[in-house]
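This report concerns only the one structure given below.
Some chains have been omitted; the remaining ones sit where they do in the full complex.
Every chain is named by a letter (A and B) in the order it is written, and numbering of its residues begins at 1.
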Amino acid sequence: MSWKGRDVINILDFSREDLDLLFQLANRYADEDYRGNDLENRMAALLFLEPSTRTMYSFMSAVYRLGGKPITLSKTEASSIAKGETFGDTIRMFDSYSDVIIVRDRREGAAKYAADIAESPVINGGDGAHNHPTQAMIDLFTITRYRGSVDGLKVGVLGDLKYGRAAASFILGLTIYDPDTIYLISPESLRLKKEVRDYLDRVGVKYFETEDLTDILPELDVLYVTRIQKERFPDPLEYERVRGSYKIDLSILSNAKDDLMVMHPLPRVDEISTDVDNSKYQYYFKQAHNGVYLRMALLKLIMGD
Amino acid sequence: MSWKGRDVINILDFSREDLDLLFQLANRYADEDYRGNDLENRMAALLFLEPSTRTMYSFMSAVYRLGGKPITLSKTEASSIAKGETFGDTIRMFDSYSDVIIVRDRREGAAKYAADIAESPVINGGDGAHNHPTQAMIDLFTITRYRGSVDGLKVGVLGDLKYGRAAASFILGLTIYDPDTIYLISPESLRLKKEVRDYLDRVGVKYFETEDLTDILPELDVLYVTRIQKERFPDPLEYERVRGSYKIDLSILSNAKDDLMVMHPLPRVDEISTDVDNSKYQYYFKQAHNGVYLRMALLKLIMGD
């Protein structure tokens, strides 16, 4: 299936071949720190109806680097759009103004709905609980860029696996490849949702659930850390206990493999100590930086000639 | 009178010849879905001191499509500008930063005042009760594009004719041409202001006022629908009654001419049912889309070489 004009709604809509092509171009952009006029006089609408500054600015930078023009509607402006207008009419309006629509919305299915209405391709910048396909692409690209492939790796995912959109999307994305094992490390109350576990079972990806990081850490090739939000816990004491045990610092990492990649979709609060920032384990800033190149490649494949 | 460097304050400042030239260029842009570098390295200030997302984003898209750069000040930012600074000083500041100033302000006469201060041309993006000249140009262009001319047409304008800026501007714009009749359809309490009616009398344009759409609908070539805002009504029951009777759907339109154009300056709330969206009567999305081409043509004539 060709990338040209394609909507990007769910990471599972893409095959390994699709991603190979995407990552190949992203690698080239990253190697060259590429800038060009590929999207000259093309507009990209960035509809961020839920705030997500990192995703928004990363896309904005990607659009600019290819010579395109961002038309940005942030949450703040969006509130003044309403006046009772439907989401569909808003999408139609921005469809008139731009050549691609990147949409972030709290409601599950919003991006799909927009794609059904718009003539321009629609990219899901995050909707509902599962889908944040471009973040998953960035995560998979980062592993591929530094390890050659996701195949055969032992990948730990740590933190809030129940509500964390990035984590769920990443885990689903892993199933497009053949990782050795996925380790799901979370407190019982923030376990990965049953529907995602069922999917892992169905496609036959090996996974292992645990509350404890210590035992499995030495096995891991990748440790994907996510934020645990206080408001998810009915009991503040429980939160303090969990948060402490999932905080990654150099002392904990002394048991890790030499080439462990510590990743994080950012922003972090304190789940990764700053003493990791200048260590060999740090891949989270690289991951954010790679995000720009990945999104450039995505825009180029979808919109380019 | 030449378009070059001209201020755009009031639709009545423009002759039929001015508009012919403008619409000819806008037609070309629309036919070609034109993009170019006509305004390369030229800046357009978009001062939206009152929120109006559609007008703002439509202008932004127009600026971008011609290779220009938008410098956008929205209401949200504007509030932090104040610090007691006068409107005049704000205009002088943006005059330094840009090559054209598009200004939206609640106060009647704000655009004229800005034009008197600024060296750059000023475009009125809507001020006070009457003037929204670029919306009127879009409306007249849309009719011209699909019907060849406004001359000889029977045009109905429906809704809040008293406070609706777009409606008043459109009605004044119609007088530049020779429509057969203008039908002013509104509840008594939202009748077109006396000063506008007086103007229609003075220039000898035939118009007809009525509260009831039903009888005249079969006559109409164009039905221009506008929003009725609840807060205009002292009595909520009166609002409910009026609103219901002015809601356009396919069942009501069964009495209309086959080639009736249903227009709306948008956003709509529920005054046009979504069942009209995919019908032959729908011209309101086309109208919004044409808005980008019309504004491109306007910028090109005013700022181009």
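The criterion applied here is as follows: a contact is a pair of C-beta atoms (placed from the backbone, for glycine too) under 8 Å apart; a residue touches a chain by one contact, two chains touch by 3 or more.
Model, not experiment: these values are computed from the prediction.
Chemist: Since every chain shares one sequence and 2 appear in place, tell me the total number of copies in the complex.
Modeler: Here the complete homo-oligomer in the file comprises 3 chains.
What we mean here is this: only the chains that are shown with their structure count from here on.
Chemist: When the centre of a chain is set as the mean of its C-alpha atoms, what distance in Å lies between subunit A and subunit B?
Modeler: Here the centre of subunit B sits 41 Å away from the centre of subunit A.
Chemist: Quick one: which bits of subunit B touch subunit A in the complex? Just the residue numbers, please.
Modeler: By the definition above, subunit B touches subunit A via 35-37, 51, 53-54, 57-58, 60-61, 64-65, 67, 74-76, 266-270, 274, 285, 288-289, 291-292.
Chemist: Taking the touch rule as given, give the residues of subunit A at its contact with subunit B in the complex, in rising order.
Modeler: 40-43, 69, 71, 73, 76-77, 80-81, 83-86, 88-89, 92-94, 96-98
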